[in-house]
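Here the complex is missing one protein chain, while the rest keep their positions.
Up next, chain A:
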Amino acid sequence: MSNAESKDVILQKDDGVALLWLDRQGEKVNTLSVKTLDSFSKLLDELEKDPEVKAVVLISKKKDNFIVGADLDVLQTFDKAEDAQKASQDGNDLLTRVSKFPKPFVAAINGTTMGGGLEVALACHYRIVTDHPKTVLALPEVKLGLLPGGGGTQRLPRLIGIQKALGLMLTGRNVYPHKAKKIGLADEIIHPHGLLQAAKNVALKLTKKPHKRKKRMGFMEKALESTPLTKNIIYNTAKKQVMRQTYGNYPAPLKIIDCVKRGMGTNLKSGLQIESKNFGELVVSPESTQLVNLFFAMTDSKKNPQQDKVKKVEKIGMLGAGLMGAGIANISATKDIRVVLKDISMEAANNGFKNISKDIGVKCKKRIYTAFQKDTILSKVFPTDSYKSLRNTDVVIEAVFEDLDLKRKVLAETEAVVRDDCIFASNTSSLPITDIAAEAKHPERVIGMHYFSPVPKMPLLEIITTDKTADWVTATAYDLGVKQGKTVIVVGDGPGFYTTRILAPLMNEAICLLEEGAKIEDIDRNMKLFGYPVGPITLLDEVGLDVAAHVTDVMNDLFSKRGVTGSNVAKQITDAGLKGRKNGKGFYLYPKKKGKKKTINTDIYRFFGGNSRKTFDREEMQLRVALMMVNEAAVCLQDGILKSPRDGDLGAILGLGFPPFRGGPFRYIDTLGASKVVATLESLQEKHGVRFTPAPILQEYAKNNKKFYN
């Protein structure tokens, strides 16, 4: 029957309903590309003329996705804003045809429906979604520095209201089936097996009577969206919130607000034009380019380079049930891995268990898990105070106090009880793995797995291998990290490995600035303006000054060989009893009462030459702090700690909050040009000393005009 040209879309006629099966050839997921759009357009001509066809159902042949979005590879080929704008317009023309199609058009949605995929669904006359666990709807374009360029900024607010639409588009968050139905994004929910029949039924029903839908809005929501004046309040509030979170570093959210604001003030057709123009501009913006690069790098890192050497991990042991240990146990148990959560006392282990339970409980309230799922997850965590329970574990991860002797001790104690194919991983943030493994019976099974706090939220896992670490051990740790939902980088061993090593000079520079008389709030604010999510001084407080002092100590040799001496002020401050957030006193004072804001602890200036403070040039401050990290990242690449610039960028962004829109240290160097970076560093070196000496690799790249990425 079918005479469609492309196999990506297959037409099947069934009792007067044309079923359009989406099935992108050679891929596991459906994406939108120019080719699909062309064949789709021709199909529409055919369907419109065909008297046999009374209604159309759009449905995916894939197991767990409808359409996951536009083909990003294609987006990357656009050099000019006009080209991207044109592509958006073409898409919008086609979708407008769908929305005005004379026969009912039903979207039958099962599985992931993202970005362009959701926009296609929005253009249809009726959306029916399944309650499959993989069914999620989202417009995540903002995360890539883009906006929904297929009518999303126009159709979504018209369907579910301005406030809800802005919320979804500015965060890119997932909407699950029941929520989708509740807010009016979906018209109906059905189980996956009944989807096709239900879609056909409703399509035929719509031929007799068009669907009438009630706007599902609360009273206040409706009131706010009823007059131009109050609508303006919505837009202004949204804008203020965006500015507060991004410091204006990201153009996409502002443009999304602009599209909705102007679009809702006019008709759909003009709205779509505004959207396409904004979309074009964003596609070629440097911010979006870097965010798309980051997305590709993250996707790329999901592939384990040594997948064939992976051993199955079903049960892990966690030594230490503190914040870290409980966090790692949490992300493992939720991914169906059993965890023995060991601490020195049953009370301590139980406390870790409690924290996991609380976290899962919060997710239950948000309806991410059911109460029963919570039971099954918590059943996978076994709190204990005995090594005996580690007997059958595949991997043991230690997160005990950062003390070399203690780590060696727990390693020896673990080796005494585990099977001889069990991996020992250390979640140290700075101690070299080689040192920890020095007395191990099986150093080939020792590896570093450096997680970041809070573990469930932070996306990075830094794996550290020594000369002796076996390949299967690295491969298995990698696999475990990916299973736990982390983006994994593998780096070489040394004090602070990669992430802690590049963070230390940045922190040190912030302290130098304080010693030179800068204000705490200026440093934090300026670095936030530069694009860091948290200022370095706040970060010091969060990490804890005792930890910072310890790290300085561990890293000292490494830097002093290069003639750089780090400040030991962190130790002095710790000795004076200020530890940062953990004891409520650090660079800031943290009031015990909830809801009260932290204030600056001016008393701490006594460690930095007294209370007379001055203002620094913002850009100089930003460059000094940021370039310390960037330069050290280059040294890491040169020393072989890093295997690739990609890992360096992923580590800095996902682990340390390096501004994502700058693409990471190496992308940042490429953007500025190595020669410019070297020149800046040299001038800083003249003023402030050898710590700014450009890494030799940078000098070489500058001389030969090379880039880290081609």
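Simple rule for what comes next: contacts are C-beta pairs under 8 Å (C-beta built on N, C-alpha and C of every residue); 3 or more make two chains touch, one makes a residue touch a chain; residues count from 1.
Note that in this section contacts and distances are computed from a predicted model.
Between the listed names "Spermidine/putrescine import ATP-binding protein PotA", "acetyl-CoA C-acyltransferase", "Sarcosine oxidase subunit alpha/sarcosine oxidase subunit delta" or "Dihydroorotase", the UniProt record for the complex's undisplayed chain reads "acetyl-CoA C-acyltransferase". From the options A:Asn174, A:Ser357 or A:Ser453, the residue with contact to the unseen chain in the full assembly is A:Ser357. The omitted chain makes contact with just one of the residues A:Ser60, A:Ser389 or A:Thr474: A:Ser389. Interface note for the absent chain: among A:Val142, A:Ile190 or A:Ile377, the touching residue is A:Ile377.
Of the listed positions A:Asp14, A:Glu27 or A:Glu347, the one in contact with the omitted chain in the full complex is A:Glu347. Residues 314, 336, 338, 340, 346-347, 350-351, 353-354, 357, 372, 375-377, 379-380, 382-384, 389, 391-392 of chain A touch the missing chain (whole complex, contact as defined above).
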